[in-house]
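Shown here: the complex without one of its protein chains, the others still in place.
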Amino acid sequence: MANIVASVNVSHVPAIGAAWDNGKKNDPYWQPVFDGFDFSKKWIAELKPDVIILVYNDHASAFDATIIPTFALGCAPEFPPADEGWGPRPVPTVIGHPVMASHIAQSVILDEFDLTIINRMDVDHGLTVPLTLMFGQPAEWPCRIIPLAVNVVQFPPPTGNRCWNLGKALRRAVESYPEDLRVVIFGTGGMSHQLQGPRAGLINKEWDQQFLDSLAADGQTARAIPFIEYVRETGSEGIEMVMWLIARGALDDKVREVYRFYHVPCSNTALGHLILENASFSK
Amino acid sequence: MANIVASVNVSHVPAIGAAWDNGKKNDPYWQPVFDGFDFSKKWIAELKPDVIILVYNDHASAFDATIIPTFALGCAPEFPPADEGWGPRPVPTVIGHPVMASHIAQSVILDEFDLTIINRMDVDHGLTVPLTLMFGQPAEWPCRIIPLAVNVVQFPPPTGNRCWNLGKALRRAVESYPEDLRVVIFGTGGMSHQLQGPRAGLINKEWDQQFLDSLAADGQTARAIPFIEYVRETGSEGIEMVMWLIARGALDDKVREVYRFYHVPCSNTALGHLILENASFSK
Amino acid sequence: MSDDTVRKEPIEGFDDVPGTTLFDAQRARQGYHVNMFCMSLMKAENRAEFKADEEKYLRKWPLTEEQRKAILGRNWQRMIELGGNIYYLSKLFSTDGKSFQYVAATMTGLTQEQYAQMMLDGGRPIDGNRSKSEWQARGSK
Partner (left out) sequence: MSDDTVRKEPIEGFDDVPGTTLFDAQRARQGYHVNMFCMSLMKAENRAEFKADEEKYLRKWPLTEEQRKAILGRNWQRMIELGGNIYYLSKLFSTDGKSFQYVAATMTGLTQEQYAQMMLDGGRPIDGNRSKSEWQARGSK
């Protein structure tokens, strides 16, 4: 049977991708950001996941204003990098896992999640920046990736509680998959940031750390945070953090905090990064 | 406040639209079908709904194989008839209610339904045939229509129980809308039919009548029917009946059966039609 | 990658329903290009192009040879077996000016007249058609 053994939570700031792609990774501004992932690169290279379920949000790239799915699972064989206005990022095409993705889709729909199935999709910085941070620049991404796109752009996003429960359903789906596969789930986006209006540039370190603390504990405090609190305390784009709850919901109640990194600023954003392993998991 | 006062359940066989559009409505084969809606036309003309929430399934018309939403709510200002391969049906464009539809979308997402919002969509026979049956051939449809498209084409469809609960959430959404509007909900598709394979042409009158009986009572028996029973007893396309459960879930526990009509054959299909009014509603 | 053609998770009881193909995700993958080809026929200009030269038009989709043959030969049952879904296929038979009833009949082994008469007589009865064992008992395939 397949198993979700750990979660990787990480911001997916587009400027990180631009810095990497334009050879600025050793600039004084960017070096601390990339250095913050040295441990993580080693950790995931040793863990060797077979599949990553990558929870992210599309930033008006694959989906335009004509269609806004709350939860969209990528079941395609591959997902090319999107052209977000400056040409596609020079990163490998993401190779999916159509059979496992379809199994997951079936399982969570039967569990009464109202999924949208996607059989063709370009993936934007929300999905590719976390891969760059965790894997650098390989010729091919080292494992199969199942994208799960969550609407956090147009109000209302799914509630934190719904996201948490989807995580639980994903876990059941993975554990009912007959092949022995090691799965890691990524929750991306966040942390505090606001990209618009006179309040742009808002950062709330204390709140962000409390959120990380809650996830590293049982997550129940984070799960109950209402939309208005994300907006008020973490900025209009801080709502992306509900996606971390999907990843947390997919883990054991008890987890081990393996690594934490927090850095300000990253363009307009507080970069947060947290690796959790299931308490029940031993390498 | 707005109110759902009644449900109209009706098959949406494409051949009905073709018969009407090609002037065959008085042919001996078709006349009994259209006569079966004489009462219904009068009933709805007297009821004068302001808005219809029309639950139907897209038959690979608006959505192709690249994207399959489980529940998709139409929030566009208008919805043109789709070209299903023989040109669009010569029927009026469907006028939506973007403000109310957005209110409903917001409400049901906050109620933890994972809706897909649609801002542009052509509507196929699944939506237009019920309108023809209920309203004939007016220059414009007599009220605004909010389409709700349900995936019943690719397994798995939403469960009957999920559909029922979505009905309940739709009701809450409508009742929290500030304008005084009379709303009727349509559940379309069904009844027993199979359009493919050596078992094509299957009809199960007894089962269909029991389904109608359950909806006219409290609906709880119908709500619990598993997917395999629909397929086995009513044919591979009989699963469309889960959409009737959305309409039933949106009503009072107690309803009045106002009208029932059942006719075989309609092309490959058993045509079923049931009008229910909330027990709490008086005209 | 895992074998994509065998359903790993038989739907409980489904495989016992006779004469019926379940359009699940694996079928949808198998028939993806068949179905996307059919969708293209929702535009009048594409229908015209297809009618002018079917073989040439079909080259736009990476179909298997079996799928190509089934489409050109209008073998509806075979298209279903190769991952086509009846609602997608309806764009093709509508382009041909055929009806759902015409196409359904071709899959049953009955003539058009026999099928139409069966429907007029109340349709295919459920008794005897619930399970494969019922079909075997009466010698159907």
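Letters are used for the chains, namely A, B and C, taken in the order the chains are written, and counting of residues starts over at 1 for each.
Following the convention adopted for this analysis, contacts are C-beta pairs under 8 Å (C-beta built on N, C-alpha and C of every residue); 3 or more make two chains touch, one makes a residue touch a chain.
Note that the structure is predicted; figures quoted are calculated from it, not measured.
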{"item": "Visible chains in contact with the missing one", "value": "A, B"}
{"item": "Omitted-chain contact residue, chosen from A:Asp35, A:Asp83 or A:Asp253", "value": "A:Asp83"}
{"item": "Touching residue (missing chain; options A:Trp43, A:Phe227, A:Tyr259 or A:Phe281)", "value": "A:Phe227"}
{"item": "Hidden partner interface residues of chain A, rising order", "value": "14-15, 18, 59-61, 64-66, 82-87, 153-156, 192, 194-207, 227-228, 231-233, 235-237, 264-265, 267-268, 270"}
{"item": "Those residues of chain B which, in the complete complex, touch the missing chain", "value": "75, 97-100, 102-103, 105-106, 117, 119, 176, 178-179"}
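Definition applied: only the chains that are shown with their structure count from here on.
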{"item": "Distance between the centres, which are taken as Cα means, of chain C and chain B, whole angstrom", "value": "25"}
{"item": "Per-residue multi-chain contacts in chain A, two or more chains", "value": "106, 117, 119"}
{"item": "Residue numbers of chain C (touch at least two other chains)", "value": "24-25, 28, 32"}
